[in-house]
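What follows is an incomplete set of chains from the complex, kept in their original frame.
Letters A and B mark the chains in the order given here, with residues in each chain numbered from 1 onward.
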Amino acid sequence: MSKKIPVGVLAATGSVGQRFVQLLDNHPMFEVVALTGSDRGLGKPYGEVCRWLLAGDMPAWARDLPVLPTTPEAVQVPLVFSGLPADVAKEAEPLFASAGTGVCTNASAYRKEADVPILLPEVNPDQITVLPAQQKNHGWSGWIVTNPNCTSTGMTVALKALQDAFGLKRVFAVSMQALSGAGYPGVPSMDIIDNVVPYVGGEEEKVEWEPRKMLGSVQDGQIELADFVISAHTNRVNVSDGHMVCLTIEFERRASPAQVSEALRDYKAPGVSRDLPSCPRPPILVRTEENRPQPRLDRMSGEGMTTVVGRVRADSLLDCRLVVLSHNTIRGAAGGSLYNAELLACLGYLTA
Amino acid sequence: MSKKIPVGVLAATGSVGQRFVQLLDNHPMFEVVALTGSDRGLGKPYGEVCRWLLAGDMPAWARDLPVLPTTPEAVQVPLVFSGLPADVAKEAEPLFASAGTGVCTNASAYRKEADVPILLPEVNPDQITVLPAQQKNHGWSGWIVTNPNCTSTGMTVALKALQDAFGLKRVFAVSMQALSGAGYPGVPSMDIIDNVVPYVGGEEEKVEWEPRKMLGSVQDGQIELADFVISAHTNRVNVSDGHMVCLTIEFERRASPAQVSEALRDYKAPGVSRDLPSCPRPPILVRTEENRPQPRLDRMSGEGMTTVVGRVRADSLLDCRLVVLSHNTIRGAAGGSLYNAELLACLGYLTA
């Protein structure tokens, strides 16, 4: 690819938007030419408007870009990354799709639509095949592709490997989620110091539903849910980054812990997704220590894109127990959207 | 009771032992007359040997008590509280029982014996009836009564109420356990800052087994396990005190969340245990906020003796989901042993 694709970041001043800006620094395929933000900062340089929250400094090229309004008129590029909040995304993203722009979004607004893929390139690139139906249904020349909720992400990658190998029947999931998953300012410090909050608003529904869509199948331009069932508890813990999920799983075909570990370890991203810049290497890392994965030690595996699994062991009630860790703001948010965009660009879905 | 019963604390300088000393301050039934410790401090005043780890000061009466060896010869009292580590307890506790002393212990060494009750007075005071068999089996004039593992404690109290009301078939349990459960120095700070450790050595086995014994029945001087099954994940989180457990439960008889809440809220300690000084008031507190219980806000409910339950809701796979919180070093350790001792004293099991 001799020339980079110009892209925009919607809601670039927010916490997800900042992660987009950071991960797009020196990206081999994309070049950021437009950043959008709220009214208050319009026209001012991003470096002045944005209170940078990430370790390290804002990339130099971003400092001088003017903050634009979140409209397709202001942001005329073939591809945008959206860090918009769900309610704003609901209004704004279709305008971009209608204007011919591809939208890779972290927002949940359209995840429930049967013609909108929730995409994990190492899991379900085949679900991209609903996009022509999506375009036809809405009269769009662009499209919307979402990435999943940050807690759904890691567990779905692990479940995909197990679905392929043994089939899935029932899954009990209990999450311990990081603070960054709530954005910024997000969780007040007084709520989490020396504490656990056994509730994350709206999360259990997403965790029980999204993996079934991602592991489902495409029928007549619609994505149908896989027919296993998930039960979830979701908790917030005092960790900066990295969502952990304890899974207890019943398969369709029995499998020993050794077979489960092997299936996870041997899992490969589909060929179409395997050589993209953001492809996690490996997609799944199986740790064998008795006390891993741990967020602080393992979240940056594969530059934050790898799903880390550990404690694979037999269960007293179902077939298998294990623990999954995934970096919620990289694999589970901005990094995931980038990976999606790389796949869509390579498959020729960008119209510009 | 006009005169207090003289008692000893074994391993009084350790973290459990200190909590015994703290909770026995001004106890209406017991008076501490003997504190034991390791060789290094023998004969010296407790106030000099013990590095006090709890908030607030060491009780004044404890400061001048000499540190004694952990032998029945040195500690001639009708009752001892044991904060011994499991391996030391295995040797030492039978010597006390043999010498006619009642041993209320926090150690796990004898929990597996069919003639040793794991006692929660608000749950299974009937299991005390195995003590004559225990004494006969070993030729003891004293006895050993254990309290459960700190994670087993709260969930067993909640499960008891549900067993009584609906019967139990299957239980999925995922814990998020406090640092104090590992004693002192316990968990290194570098292991838990910005982190979760998805492993607590030996804990899952205890959590899967102990509740079944406590909720079992006495047959011919032996305690038999209840026949429901538990599957557990145990995790360490960055919380000082208060173990949380997410439970997903299948009953023998269907029950709605409202019925489950009612059964928990209405649960009463058996009459024999109800008026003791340490009886939790109430035994179970059901919180109705969507984000409770939380360790920092709720662990001191009922002065740390009440089991707090929240998030009672339907489940997509089994009958019910809920979250249990219990103070691990009060209800789940020293406070539990005190409650046990109060019951045994009132029932006439002290021989002195």
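Assume contacts are C-beta pairs under 8 Å (C-beta built on N, C-alpha and C of every residue); 3 or more make two chains touch, one makes a residue touch a chain.
Computed from a predicted model, the values in this text were never measured in an experiment.
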With 2 chains placed, the number the full structure-file assembly comprises: 4
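By definition in this document, only the chains that are shown with their structure count from here on.
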Degree value of the rotation bringing chain A onto chain B, based on Cα positions, nearest 5: 180
Centre-to-centre distance between chain B and chain A (centres being mean Cα positions), rounded to whole Å: 43
Complex contact set, residues of chain B against chain A: 170, 172, 174, 176, 193-199, 208, 229-231, 233, 235, 237-240, 244, 246, 248, 290-297, 310-311, 315-318, 321, 323
